[in-house]
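Every protein chain of the complex appears in place save one, which is left out.
Labels A and B are assigned to the chains in the order they are written; within every chain, residues are numbered from 1.
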Amino acid sequence: MAMEVFTVNTERTGAIDVTGKVRECVRNLAKGRSGVAFVFTFHTTTAITVNEAESGLMDDMIRAGISLVPKMDYRHNRIDNNAEAHIISSLIGNSVALPVEDGELKLGTWQSVLLLEFDGPRTRKVGVKFLAEAD
Amino acid sequence: MAMEVFTVNTERTGAIDVTGKVRECVRNLAKGRSGVAFVFTFHTTTAITVNEAESGLMDDMIRAGISLVPKMDYRHNRIDNNAEAHIISSLIGNSVALPVEDGELKLGTWQSVLLLEFDGPRTRKVGVKFLAEAD
Partner (left out) sequence: MAMEVFTVNTERTGAIDVTGKVRECVRNLAKGRSGVAFVFTFHTTTAITVNEAESGLMDDMIRAGISLVPKMDYRHNRIDNNAEAHIISSLIGNSVALPVEDGELKLGTWQSVLLLEFDGPRTRKVGVKFLAEAD
């Protein structure tokens, strides 16, 4: 099975910089080749994004995300009180695609891979796949 | 041509669970291999997301999506009265990437593939591609 999976223990909400873990998974999978890596969460109240891993901004992203979901009488909250977490997770997205050159993630200067938790604390699973380019 | 395409008849707005159709397309394309599947809409007022296919939440996502687009004098509405539908579609995104193991979609417990309609009713086309991992 060519998927690397790692776990992240989260707090109630928060952004976690997983770039180092993703980089290690990509090295194991790519073995020096070029192509595209994919990072997935397997959850519906977390998101994955590429942005700057500055601690203030990471906090800003979580607060803004929670704040921008409209205050409404959500039907899902009669079942499970986390509709807002589902909604912001779908707005941000649950996977990212990342270029890989010669086995290494190729990110811009300020780019990091962030896991955003909106409904923790939980143990979250993140999967990484790599697809190689043809020669 | 290795793209599977299916159609979905939509209402004015709404979220449609297309996981079963996507799963079938992936089986046809992957033929037991592992890799990554991609699901695309070919439209600019629909979105594709991965989230929970709970009927209350699916309704919540549509209502929240429509509500969070700011009320403004949109220039596009002088041409075609659907700027808000375009904007929320770009916020959510028009494709998703999904892991595939041994020919089967590998989704989390609560994950489904949802097509979100913001400007129906219409007949919408969804495309599915599969890229296999190298051995």
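One rule holds in what follows: a residue touches a chain if its C-beta (ideal position, glycine included) is under 8 Å from a C-beta of that chain, and two chains touch if they have at least 3 such contacts.
Keep in mind the model is a prediction, meaning the values are calculated, not measured.
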*Spell out, residue by residue, where the missing chain touches chain A.*
34-36, 49-52, 54-57, 59-61, 63-65, 67-68, 91-93, 96-99, 101-102, 106-111, 131, 133-134
*For the chain that got dropped from the picture, name the residues of chain B it touches.*
1-3, 33, 38, 40-44, 68-70, 72, 74-76, 78-79, 83, 86-87, 89-91, 93-95, 97, 125, 127, 129-132
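Here is the rule we use: only the chains that are shown with their structure count from here on.
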*For the Cα fit of chain A against chain B, please give the angle of the superposing rotation, nearest 5 degrees.*
120
*Quick one: report the Å distance separating chain A from chain B, using the average Cα coordinate of each chain.*
19
